[in-house]
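Right, one structure below, let's go through it.
Note that one protein chain of the assembly has been removed; the remaining protein chains are unaltered in position.
The chains carry the letters A, B and C, assigned in the order they are written, with residues numbered from 1 in each.
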Amino acid sequence: MANNTLLNIENLSVEYKTRMGWVSAVDDVSMEIRQGEILGLVGESGCGKSTLGKALLRINPPSARISGHLWFHGEDLMTLDDEAMRQIRGQRISMIFQDPMTSLNPIQRMGDHLIETILTHEPEVGKEEARERAAALVDRLGISSNRLDDYPHQLSGGMRQRVMIGLALALNADLIVADEATTSLDVIVEAQFVELLKELRDEFNLTILLITHNIGLVAEISDRVAVMYAGRMAELSDARSVFKETLHPYTQGLLKAVPNIQIDDDEELYMMGGSPPDLVEPPMGCRYHPRCPKVMPVCAAEPSHFLESKPDHFVNCWLYEDIPAEYADKELSE
Amino acid sequence: MSDQNHDVLVQVKGLTKHYPIQQDFISRLLSAEEAKKVRAVDGVEFDIRRGEVFGLAGESGSGKTTVGRLVLRLTDPTEGDIIFDGVNIARLSNEDMRQMRARMQIIFQDPFASLNPRMRIGDGIGHGVKIHSDATATERRTVVETMMEYVGLTPAKLYYEKYPHQLSGGQRQRAVIARALVTRPELVVADEPIAMADVSVRALLLELMIRLKEDFNLTYLFITHDLATAKYICDRIGIMYLGKLVEVGDLRDVYTHPSHPYTDALLEAVPVPDPESRHEKPLPKGEIPNPIDPPSGCRFHPRCPLAVDVCSEIEPELRPVEGSTGHLAACHLTTGDYRHLAPK
Amino acid sequence: MHISPLTGICASSLGVALLLIVYAFVRGSKGLRSYIVTRVLLTLPMVLILVSVIFFVMRVIPGDPVTSELGPRGTPQAKERMREQLGLNDPIMVQYVKYLGRVVRLDLGTSLVQGNRPIVDELSERLPATLELVVPAMVVAVGFGVLSGTFAADRRKRPSDYGLRLFSITVYSMPIFWLGLILQVIFGVGLGIMPVAGRIDAIVNTTLDRYTNLLVVDSIITGNWAALGSSLHHLVLPVLTLGLALTGVFVRISRINVIESLVEDYILAARARGIRERVVVYRHALLNALIPIVTLIGLQFSVLLAGAVLTETTFSWPGMGLYLVERIGQRDYTAVQGVITVFAMSVAIISLLTDIIYAFLDPRVRY
Partner (left out) sequence: MRKLSYALIGLLIVVLVVGCAPSQKAEDMKTVIIGTTDEISSLDYSDAYAVHDWELMRNCNIGLTNYKPGTAEIVEGVADSWDISDDGLTYTFHLADGWKYPDGSALKAEDFVTTVNRALALEGDIHGVVATYVASVEAPDDKTVVFHLVNPRGDFPQIVSMGPFMPTKAGAYPEDELNRFPDKLVGVGAWQITEYDPAEQVVLEHNPNYKLGFSDTAPDRVIVRYFEDATAMALAIENGEIDVAWRILGPPEVQRLEEVDGLTVINTGGGGIRYLVPNHAMAPFDDVNVRKALAALVDRDEIVDRVMKGTVDPLYSMVPPGFLAANEEFLTMYNAPNIELAEELLTASGYSADEPLTFDLWYPPEHYGTHAAQIFQVLEEQFEATPMIQVTLQTQEWGTYIHALTDGEYPIGYLGWFFDYPDTSNYLDPFADSVASPSMGISYANDTMDQLLRDAGASTDVAEREQLYTDAQILYAEDVVTIPLTMEPEHVVLIDAKVSSVTIGPALVFNYELIELK
């Protein structure tokens, strides 16, 4: 574990109860989030990335079953009682949600969102001071502070998303979890948002976990990239390594399937076969094996492990792991 | 501007749609100005050639979705003509229009919302056949199952009986496509058809749409906000901003030589999945303004990095880009009379 | 000018409405302001229409007031005199215009029975009694209903939720007079701690000077604490009865609305900011849920009046509802017309207020 680890996720599993049965949304995920980095967490819908993000704040629905450890400043967040956890939220770890329209209380003024957050965690601050801080904050985010009394519907989409950032920044949280924070934005606004996020990271020394399905966005902003598939971590490394020295077959396929704006090459988009698995009854072994072009006998039988195959480059694939003897033979025979 | 060399299926001329704003009668009584309205689409002109994929791109609020609905006359235009295969459907009676509808279909963005949750997939797909033809139930079922096989809902007999919630997102979108194509239309308006799909599914859907186009001789009006996706399917593309078409032309021309600063900004803002080529160019300021009160002159001028005085005064017209016949843009500085003012 | 409690109450409720409207006007957005102006201006024709409908309906319903009052043995002269007195000999439009003129001056004519008292005097006694019953009942119903509905929503599918839902269905489906009777038997006759009838103890009543006929108000302004205690004491059971009967709806509606708002994204976002759970539920979720509830309050007003009739009978509470029923039985044509006029005007004012509060509460509504 590196010294600059901010949050260490250890064997985190989250299951939901649905009518179909228990869904294994996050399955035995371990990774660390480092101080000051932007960690991009990518994956397709239903891969468990949002569930993972919510688990960091322990705000999954009450029906969820969570296990594992979340080491944060020497404490395991999983062992905290509700009140202690509440104090962590917003103050130490905060979250930016996907849809800023629905994530802001429609009948609460923009400023009141901020003031309420500040006063909740710092009750010793006066109301006036909280308002001044809120004003300074939105000003920094490029919104005129005389719009503090506006209601969410009076703001544009970009402004609303800035308010969401403001709420996350209001208490100088150590870690910001941005869950699909740009999905509802148009390209230009999204690009502006990404720019702002980068600026803020440098200015406030933020640590950001950027959860998104937009691989281009991750490439634009992330220091390190984690790829999730069907509830498991597939690959994790610095951005360049993931994009340029891709190890996992899923990541490889995903990158080839991403539309590219560059017009000079006329390549066809890669078509990944099959469809994401049903997590009520996930495939045995490696969950990607039914779609994997490099599938081996072992893949269908035993899950691979998330290991550091190159320095600081983790991957969860039998291609990079010693295959147990009984399967090694089979491969040879085929 | 219509090019006689091509067989034009749809010609849109001066298409305009204004929505009046709901105002209470007192304010209307008190205000001396004329009633305010949302200028959703304001004088848009383009052709769609038979057999091509014409893309329409822009941010939300640009009016692209409204254009799609106007082309099918799902809403009535305030002004302008829509000539579909020689017939001006903007002026057709409702009954004539109803018959025309069999020749045009729409695919919506959200497959969940556009499939009746209480109808079996097969019945949902066959619904249009029921309305537009007098086929018997068995004939209908055959037609539907053939189309389901075609779009990849195989085995069709199995999927016919399922309900929307039992399908994956990609399968639902296939069902929506099958439903649109089962009546064998000539024109398909696809409104963000794959925006909701995951990356791994998206390519499959694009491939499917292209294959269907070839097999059924379709013409697409492909509405999207995602320029990267558009690249893989569109032959020509129009860029809309605040109810106006600001640039139109062959996709390759537009992407390689964007001739409107807005097109340039849009292309520039698309994130590239390569951490080594992160973009550096400055972005346009602010957001798309309110279409109730659009800026004067060029509607993009308040955000335009190149804007000069004239941009706020005179509204630019679509003009051919130098050296290209089918590539037009509406910018004083790149195609208009004020090229000399363009910053070097 | 003689100020009766009726005119006083009309004036003061209009004043309260005006204050509320002015407050909303000053605090609200431009859109809200023009909405308020429109809504207030629309209220005038609405009241006019209501009052006109009452006038014409009273004239087409079968039964000649003169015959029913004087009976079959009334002499033609007596009938003629009475027609003259009631102005029934004028052409209908003349009667209509005169009637409107009188309504504006709050002159509702004189009763045909009970010593021909002016209706305004009778309502001056009855309206305050009803107000004193109905307003706290509504407060109880809304306050208790909304809070316990929210509580149930917060504890969804737990025993307290099931308990409250059972309770709400029970009180909702229980006839009011029966509920009242049960309370009377338990707390009055059984435990002997609550009075079962009337507005105030008869003996204490002799010490109370009446000004507004709102006994609580009168006892406070005259500093008569025994009367205050007694009138509050007498209020408990009737208010509880009417309040409980109305509570059921509010429990159910608030529960459903709060449950709906609890799954909204902004609730999750608020939790993620570490906002206290109680604040999340009672401020964020409840305040959003309140918006549809405000409309319900307006709609429940007519139910409230119907419930007031039954409660007033059960507790011998001399209010408007009972008066109306009594006078319909006695064919007291002017009294019925007067009561309905006052009811209609209060419905108009209440609906005006709920509309404005609704618009004020929900900043998204643009008019």
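The rule is short, and it goes like this: a contact is a pair of C-beta atoms (placed from the backbone, for glycine too) under 8 Å apart; a residue touches a chain by one contact, two chains touch by 3 or more.
Since this is a predicted model, take the numbers as computed values, not measurements.
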Chains shown that the absent chain touches, full complex:
C
Listed residues C:Ala226, C:Val303, C:Ala344 or C:Leu361, member touching the removed chain
C:Ala226
Looking at C:Leu32, C:Val47, C:Val171 or C:Val204, which residue reaches the missing chain?
C:Val204
Contact with the hidden chain (one of C:Leu86, C:Leu106, C:Val196 or C:Ala270)
C:Val196
Residues from subunit C at the interface with the omitted partner, ascending:
63, 68, 72-73, 113-117, 122, 125-126, 143, 147, 181, 184-185, 188-189, 192-193, 195-207, 210, 225-226, 228-230, 232-236, 278-279, 282-283, 312-318, 322-323, 331
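As a convention for this text, only the chains that are shown with their structure count from here on.
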Please compute the C-alpha centroid of subunit A, do the same for subunit C, then give the distance between them in whole Å.
54
Which parts of subunit B, given as residue numbers and ranges, touch two or more other chains?
none
Complex interface listing, subunit A residues touching subunit B
44-45, 156-159, 186-192, 194-195, 213-220, 222, 239-240, 243-244, 253-255, 257-263, 269-272, 275-276
Touching residues on subunit B, where the partner in the complex is subunit A:
59-60, 168-171, 198-204, 206-207, 225-229, 231-232, 252, 255-256, 265-276, 278-279, 283-284, 287-288
Report the residues of subunit C in contact with subunit A in the complex, numbered from low to high.
264-266, 268-277, 279, 284, 287-288, 291, 361-364
